[in-house]
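Left out: one protein chain. Kept in place: all the others.
So that you can tell them apart, the chains are marked A and B in the order they are listed, and the count of residues begins at 1 in each.
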Amino acid sequence: MSTPVPRSGGTGRGLLVAAIPYLWLLAFFLAPFVIVLRIALSDAATDQPPYAPHFPGFGQLGEFLSALDLENFRLLGDDPLYWQSYLSSLRIAGLTTLIALAIGYPLAHAMALAPKRWQGILLVLVILPFWTSFLIRVYAWIGILRPDGLLDMALMGIGLTSEPLRLLNTDAAVLIGMVYSYLPFMVLPLFSTLQKLDGTLLEAASDLGATPLTTFLTVTLPLSIPGILAGSALVFIPAIGEFVIPDLLGGSDTLMVGKVLWNEFFSNRDWPLASAVAIVLLVVLVLPLMLLQRARGQGEGGVR
Amino acid sequence: MRRFGAFHLAALVAGFAFLYLPIVALVAYSFNASRLVTVWGGFSTHWYGALLSNQPLLDAAWLTIRVALVSATLATVLGTLAALALARYRIFTGRTLFSGMVMAPLVMPEVITGLSLLLLFVAGDVERGYWTVVIAHATFSLGFACIVVQARLAGFDRSLEEAARDLGATPAETFRTVTLPLIWPAVAAAWMLAFTLSLDDLVIASFTTGPGATTLPMRLYSAIRLGVTPEINAACTIMIAAVAVAVIGASLLMKRDALAGR
Partner (left out) sequence: MNRDSSRPEAAGRRASPGSVRRDFQPWNDPAAKPLVEFRNVTKRFGAVVAVDRLSLSIHAREFFALLGPSGCGKTTLMRLLAGFEQPDEGEILLDGIDITAVPPHRRPVNMMFQSYALFPHMSVGDNIAYGLKREGLPKVEIAARVDAMLGRVRLKGMEKRRPDQLSGGQRQRVALARALVKQPKLLLLDEPLGALDKKLREETQYELMDLQADLGLTFMVVTHDQDEAMTMADRMAVMDHGRLLQIAPPDLIYEAPASRFVAEFVGDINLIAGKVTAIEGDLVTLESQTLGVIELDEDAPTCRPGDALTVGLRPEKIALSHDEPAQAINKVAGEIWDIGYLGDMTMVQVMVGGDDGKLFKVSLTNRTRRIERPFAWEDKVWLSWDVEAGMVLAS
């Protein structure tokens, strides 16, 4: 019979299976955030390392709460360094996404069109760099981009340039490193969307008189939008908080939140301020995601 | 209509050249006899020998593997349980919070995860070292493991489990004889992913580790900050080779499995 029968879910057993990971996440995911929030709201002076976790008893709760303030957040707003680093992070992440899309789309499209027996190997080839260490991939680019590195040697060797480009320690180097590192995240969802595209749709378009270009613009491209969105989200989101790439490939003037947070924490040892930076970064990341989720929920009539 | 033309071939070649040339160059220079990266001084395995006598680096590598083994196993067990709970039980108290917490690490910048876990360990007065890194890695890779297993469960025919129950299997027997064998490839893939994420992680480990527990990425990171040397290239090459062997081995195993059964 084709009628879907709703399954009855045993609530009790569900809780039991969920309980272990649930408790784990409460302890090691949610609790830490409460602490981050708590420290972000405290004064630098009282929570300087060696930091003592003075959580109050109920009697001192009022006193404890009154000691909390938004001073660290005010500092974030006052010092241009901080909000500029957020803007710069968004800009670099946005550019990374666009460039990765420009490189990734033709690649994914070509992979989807390639003969079936190649596709498995091509897919592995895209995923393989992801399995090698992130750090190694960034390091590889240092050797290429540094003055008198491989790129300079190649370009000067064929006479295109006469002096080193000095790309390392610039925003351009950061972009190259980001695109390189996150390209597989763009290609994979694009490939799976394009691969599933029904070939007869393209035949129908051409049968109805569309040129290959028109077919691409009116059929392939609109139908691959879910893949474009998924790939862009997978690149954009981790790019915003990235630390290693701007640290190793960027210059001292490369501003990104991840780097700022790291420096506040490890160099300046200002834990409350680092926590405040983290909270704001979280809000910057989570808000658009929640809006996206809600828009998607409404698009599906709220039923899932 | 679906023709694979010259343009597509060019896109493939250019795309894969971009992905692979940097790695090829890195591997090539690990065999450079010269200490200077810009000068090719002839083929040499000198730097691999130097690696073998670099005790701190070897210690870090061993620690990293131990962290990855344990944290990947923890993350896979927790992630599989979470995936089962999310896939099977549509409604339970706090489900939204639960799924939010499971998925959050996927979009969470590592700096935040690292910072928050460190502050937790400090607040709980936990001595930082091997175990704190293991817990941190298990927590952040749990979500990835969960996603992989969930994808497999989404295509899972529930009537197989019902058939097992119908034929006299208890819920536990059903899980052991039907559910687990069928989601096993995903569980193995989840473990591989969690293992690699742990091996790869620099940021979270930097936050949550303590004195005496320096992981390989941390050692490499400080070495890279000091400058480019063929010795680092050699270390990277070994790691790449290890991953390549593991990935190829795993895919061969899966292919054999697929041929033998299914």
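Operating definition for what follows: a residue touches a chain if its C-beta (ideal position, glycine included) is under 8 Å from a C-beta of that chain, and two chains touch if they have at least 3 such contacts.
Since we're looking at a predicted model, the values are computed, not measured.
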**Item:** Residue in contact with the excluded chain [from B:Leu78, B:Ala164, B:Leu216 or B:Val247]
**Value:** B:Ala164
**Item:** chain B, residues in touch with the chain not shown (by the definition above)
**Value:** 157, 159-160, 162-170, 173, 177-178, 181-182, 261-262
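Rule of thumb we're sticking to: only the chains that are shown with their structure count from here on.
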**Euclidean distance of C-alpha centroids - chain A vs chain B, Å** = 17
**Item:** chain A partner contacts - residues on chain B that touch it in the complex
**Value:** 1-4, 7-9, 11-12, 14-16, 18-20, 22-23, 25-26, 29, 37-38, 78-79, 81-82, 84-86, 88-94, 97-98, 101-102, 104-105, 107-112, 115-117, 119-120, 122-125, 135-136, 138-139, 142, 146, 158, 171, 196, 199-200, 202-203, 206-207, 217, 220-221, 224-225, 228, 232-233, 236, 239-240, 243-244, 246-247, 251
**Request:** Using the touch rule from the top, collect the residues of chain A that touch chain B in their complex.
**Result:** 7, 9-11, 13-15, 17-18, 20-22, 24-26, 28-33, 35-36, 39, 51, 53, 55, 103-104, 106-107, 109-111, 113-115, 122, 124-126, 128-129, 131-137, 139-144, 146, 148-150, 153, 180, 183-184, 187, 199, 202-203, 206, 215, 237-238, 240-244, 248, 257-258, 261-262, 265-266, 271, 274-275, 278, 281-282, 285-286, 289
